[in-house]
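Complex shown without one protein chain; remaining protein chains in place.
When the chains are written out, they are named A and B in that same order, and each has its own residue count from 1.
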Amino acid sequence: MVDLIKKNIKSLQESLFSSIGSAALTIATTYLVINFFRGMLGFALTSDKDWLAVLNNMQLYMVQAYPEEDFIRVWLSVGLTFVLAGLSIGIWRSDDRVKSSQVFNSFFKGGLGVLFFTIIAPTNASYMGNDGSVITEEVFSMDTRLGILIPVAVFCVIFFSVRFTNINFTVNSSDMVFFYLFIPVALLWFIKLPTIQLDQNNERIIPEPLMPIADTTKIPWTIIFVAFLVSYFIGMYLKNIKSIKSTMSLSWFLLPLLIFSWIFKKPQIDMSVVLGSDLPIFGVFLLWGFLVITFVNNSIFKKYYSTYLGATFLLTLVGVFSGLPMLAKTCLLLIALFSVVVPAVSTSSQGKRSLLIVWAVALVTLTFLLRGGASDTGIVVPGSSIFGGFSLTWLLAIFGTYVSFPLGVLLALGRNSKLPIIRIVCTGIIELTRSVPYITWLFFASVTLAVFLPAGVEFNLIVRVLMVTAFFSGAYFAENIRGGLQSIPKGQYEAADAIGMSPFQKISLIIMPQALRAVIPTLVSSAITAFKDSSLVTIIGLFDFLTIGKTVIGNQSIPVNFVGHDRENLIFVAIVYWIFTFTLSRRSMKVEKKLGLGER
Amino acid sequence: MKNGLKALSFFRNVVFLKWASQIIFLVGLLYIIWSYIQNAVVNLEQTNIAFSWGWLGETPGVSIAEGMYTLPNSGRQMIQVGMLNMLRVTVTGIFAATFLGTFLGIARLSKNYIVEKTSTGLLEVVRNVPLLVQIFFFQAFVLTFPRLEVFDVGTYNLHVSAKGIAFPWLNRQPTAYLFWVYLLAIFLLANRIYKWRVQILEKEGRETRPFLWSIGIFFGLLVAGWYGGYRVMGVIGFLAGYISTGVDLLPAIFYQILFSSIAVFIGFRSTKKFIDSKKSEEAQGIYSDDDYFKIILNVIVVLLVVVLMFSSVGLGLSNFLVGDEIVFKADWGVPQFFDGVNNKLYWNPEAKIVLDAQLDGMKKAEIIDWIAVPGTEVTKGDVIAIVIAKDLKGDLNQEISINAKYTGVIEEVFVSKGDTIKINDKTYDIRVTDSKPLELSRPKIEQIGTTKFKKYADGFGKSLSVGYFAIWLGVVLYTAIFISEVVRAGIMAVSKGQSEAGLSLGLGRGALLRLVVLPQAIRVMLPPMGNQYLNLAKNTSLGIAVAYPEIVAVGQTLYNQEGQTLPVFLIWMAFYSTVSLTISTIINYYNRKMKIVER
Partner (left out) sequence: MSIIQTKDVKKWFGDFQALKGITMDVAEGEVLVVCGPSGSGKSTFIRCINRLEQHQEGQIIVDGIELTNDLKNIEAIRSEVGMVFQSFNLFPHLTVMQNITLAQIWVRKKNRAESEEKAMELLERVGIPEQAQKFPGQLSGGQQQRVAIARALAMEPKIMLFDEPTSALDPEMIKEVLDVMKELAKSGMTMIVVTHEMGFAKEVADRVMLFDEGMLVEENTPEEFFNNPKSDRTKLFLSQIL
């Protein structure tokens, strides 16, 4: 043990005090860091800060004005995300194993850090009153300090001494995720946080006992954690099923759309309409599709197939301009297209079966979407959009990426094209978009865009922002993808040409897959930037996460007065953004490493 | 039969298809743009706000918190303030961010555990928090300090309050422009002398001390300049005066013809070059279908430019350049430009003096006696006029004398006895004959009139408003972090062998970094560095969030006043594109220079 300490001290000496300059730097930096920490902690703990302004407004932060009776939709969305995450972790379960000694060591080091910072924490801190006077008060009493120091010291000693025992086992690194997630969920049951209570006159009273966190948060999170765990095991079980991975990728792609519609609308469906009109139409078209698939290889039907096709198209044309219900019109269009495809695909019985499944699923989805989309929503949000707070931030980040990515691909291809006019136009669009800051585009969306739309056409501000974001992020994506395109050797184009592929096939089957794979890391960092940039909508008055912290809570006076407490909220907002972006960028770095080790 | 096939094959011709599809694409795109413009015209008609630039000439009637004019007299002047405020942050920010970023980048490569971890920690924090949040936080931080009103009126060395941060500064005098030009000139001269001495050294092989020579001459001239020598540069203003009179005579058609002929010349030259390349011995003058299309396209583009120059757009542009105030209500034409140079860079530059806070914060004043007439020579501090100062309600009268700000000859007086003038009204012009280009002064808190409000006095020290501080610190720190990554990557790209070779020559770590590693790393670093500068320039637009009046904020104020969103948006686009283009041109210039060195 003594040797160990000696060794550590020696290496420390080498790294920190190798020369006079280095020693001076060490001391100066340490001094700066310690003082910065003391200042920050003192700033956070002085009595003019009210952290309840953050804690009490969690709901506002997350969903803004979303009605409380529909929270189940939010919880289900979060739950679904976690279930999918659990499945994915199970399916892509890594084979890396973490040594217990490593885990204990990191616990020990963390404990040491806490110890160090507890010791250097300031006892007194001062803040400036409105009259310029400096008020000093005790913020970190000896009791509190000891209250932290002693348990943490014990904790450290335990994990340090574990080193010298024989406890040595390895854990799967994927399993560790559950352990780390388990800690906060378990803490929800034990940690008690203060909440604000009001008396009859709406005066604020400081609650005597510490209140436990509301059950509305504790129980759902526990359920979600359990579901997460269960889906993890299911994922491990499903691991070897063919094409499960592509199914999962597709599910991840569709999940935001599902959550969006789920939170956006609670359809008030009139059952009589469903039974009277939707179901019969559904039945008729299901049967129609079934008949076509069954008899497509029948010789008589085959002979008159072109006549049948013509008749169907004619019927569709007539139907679309007649007074049929929307569902019937759309189904007609669909069956016409479907009939064209059928002969080509249903050559084998397997093809027929999968075609029938596709047809049924398409019809069900269509019926559901049309009926749901046409009905009124049961979610009423007074005076603002349904999405607000963190949900709006996510909406902007994810859908911004969704719409901008395809546009980015098109622009990149255009800029890389051999056709001069298309190349010049695309280059112009990309450069013009990129040379102007995002905020001016946001102003364009909020005040100017409406001018260009035909009279009578109006979009919600969020939609306009998404439209503009599509172009802005699209231009950045395009530049990244162009980098990937340029990295593809000329021989790949020639080989595709030589085997007779059409330009479209060449791009979609050969060039794009390779180009995208080459630029995944930069694309991820662009997406992270898009997430951070979504905070800019606060300037044009959308109620995103930042707006809630900066403006809404800072001006809140009912039911509790939090006017002027925007610094605490800003720190909280910064921490939340930091957690998300930091985790995302760390994950992407790991993925990048894995890709690098992979096929090339 | 065969002919029929040939006619049909026209539609399957690859070259034809290629160009036809492009032209259809272009026409479609233009049609879409045109239809949207049509929409805009209809929509604007309905809201009774016709697209116009007239507001550029009108007085917006709003004040700007900071900048060269706080009460701009026209929309154009307001935009100008916004642009300058933006450039102020951008230019100073680029230097600060480069310095800080390089420092942090080297710190991240340090072998010292604490230094390395601290800089990495800073990187991870700053990089992963949205810039806007950081800017808001810096703003909130300054707002923690007490309001300015709790401090006494007087002069301070360094002052922080909720109104901003103030510190001593070299303040600019009317002759400062002359001095800047002088500095630039002697810098170039010193550079030239350095090269000349090096040339001699290489030619004759004797020690010529080029560095000592150039730096000696530079400082010698600097000292000479500081004590009045800088006025030599007045020759520029002198010449500009003549040019101004000359170009004033040019009609708008001159510029139309000039631009058209430039377009024709460029088009002709590039086409000729293309044809010449085909005429060479090897190419034997054979053209493919593509080549014909290229030539046709070239001609079309040139024709388009010519037509555009003689359309209303070209006429507008030319009128703008002539300085015709009817179309744009702006005096930014070529003659005005030279006139401005003449005024600012004359031996005795002209200064327009406005009635300012000398009146102890009064809002208006009635002139009861104006002593100095045009042509008289005044010394700094002389009494020029006696006024009765009034506050807003007009119930507090006070007799005050106005003193001359600079020594010089009064050129023109804009007011006369009996007038009532307001603060920021122009009062007189003066040809400054004597003043130091820069004057060191300390910040001063003054009270605005009889109200309880206080502010940092203009022209005394430098005061950074809360908005300026927040946006400046925000963009500098944020960009510096990204630059530190660039620097780190650049240094790491220099191979280990280079460092080892340097170390084996006995260079110290510092010298190794300075002499071997950095010069090579800069080559790798320049292009990504340029990207970061562009980002910095664009990020300054977040100033609007902390009420810093840069171009976006000013534009927003303007369209809220006038309802002209579209022109404002076009101005934004033009301005930011110009700034971006300038930055990338400079970076490209250095990039090329570096590459030439490499050869």
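Worth pointing out:
The definition used in the following text is that a residue touches a chain if its C-beta (ideal position, glycine included) is under 8 Å from a C-beta of that chain, and two chains touch if they have at least 3 such contacts.
Keep in mind it's a predicted model, so treat the numbers as computed, not measured.
For the options A:T30, A:S126, A:Q492 or A:T551, the residue in contact with the chain missing from this view is A:Q492.
Touch with the chain that is not drawn comes from one residue among A:S141, A:S322, A:Q486 or A:Q505, which is A:Q505.
Taking the complete complex into account, A:Q514 is the one of A:T46, A:T81, A:N297 or A:Q514 that touches the chain left out.
Of the residues in subunit A, those that touch the hidden partner chain are 347-348, 489, 491-492, 494-495, 497-502, 505, 509-510, 513-514, 517, 599-600. Where subunit B meets the omitted chain, the residues involved are 9, 12-17, 277, 280, 282-284, 286, 288-289.
Definition applied: only the chains that are shown with their structure count from here on.
Taking the mean of the C-alpha atoms as each chain's centre, subunit A and subunit B sit 39 Å apart. Considering their complex, residues 18, 21-23, 25-26, 29, 36-37, 39-40, 42-44, 46, 110-115, 118, 124-125, 127-134, 136-137, 140-141, 144-147, 150-151, 294, 297, 534, 538-539, 541-542, 544-545, 552, 555-556, 559, 565-566, 569, 572-573, 576-577, 580-581 of subunit B touch subunit A. Those residues of subunit A lying in contact with subunit B across their complex are 12, 15-16, 18, 22, 25-26, 29-30, 32-33, 127-132, 419-422, 425, 432, 434-440, 443-444, 447-448, 450-455, 532-533, 535-536, 538-539, 546, 550, 566-567, 570-571, 573-574, 577-578, 581-582, 585.
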